[in-house]
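Below you'll find the structure I mean.
Left out: one protein chain. Kept in place: all the others.
Now for chain A:
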Amino acid sequence: MTIAANARPGPREEGGTVIDAATFDVLNAIYLRKMAPVPHIASVTELSEAQVSDLLQRELEEAAVLDMGGAFLLLEPGTAKVLAFYRGTYAALRAEGGILRWYDKFETALNQQFIRAVSEWQTSDGDDRARDKMAKLVERMVRHLGQVVDEIPRYGKYANRFERALALVDQGEQDFVCKPTVDSMHNVWFEFHEDILAVVGRPRDV
């Protein structure tokens, strides 16, 4: 796949809003998780908790985020900053088209099967075969991410998170299959799905 080389993430300006890559990473972690505490944000952004807290303090003062007792939500200005960054940073990728084909393959070849496997796992009371199907799809997902990690370097972090969750599941930590409050296989998948939808410009919420 050939994707425009000038599509690397970086500071962009949209509608008078300027955010740098670190601020985007922090706000985006909340955008994807919908409600996130500092340790989670630090973990997925690979920033220190002190850096995350400093950035969040500034965003609190700008009314971009809301502190719900240690867990942060995005307010409208925060969401606008995140989506402006996506638009500005990935416009060239969208125009080139390769990322759209890669995304379509994710939806049709991976996502539908994964969602079915999650439901099977839940409704079978934790059947090993359903869990193994999820794990195989996560392994395929890691390989799929490898196809675009040169163009979207931060997608390497999803591969790392998937591999951490897989390892924990292998060690018998069933929470890391699907539990919504930890970095489970399903949670990482869900956040990636939100991310790629924003990259290609197809928000799904109704």
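Everything that follows uses one rule, which is that a contact is a pair of C-beta atoms (placed from the backbone, for glycine too) under 8 Å apart; a residue touches a chain by one contact, two chains touch by 3 or more; residues count from 1.
The rule is short, and it goes like this: contacts and distances are computed from a predicted model.
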item: Per UniProt record, name of the chain withheld from view ["NADH-quinone oxidoreductase subunit J", "Sugar ABC transporter permease", "Ferredoxin" or "PEP-utilising enzyme mobile domain-containing protein"]; value: "PEP-utilising enzyme mobile domain-containing protein"
item: Contact residue for the chain not shown (choose from A:Q51, A:T79 or A:N160); value: A:T79
item: Sole contact to the chain not displayed, among A:Q51, A:Q122 or A:N160; value: A:Q122
item: Absent chain, residues of chain A that touch it; value: 33-35, 66, 68, 71, 73-76, 79, 115-116, 118-119, 122-123, 178-181, 186, 190, 194, 204-206
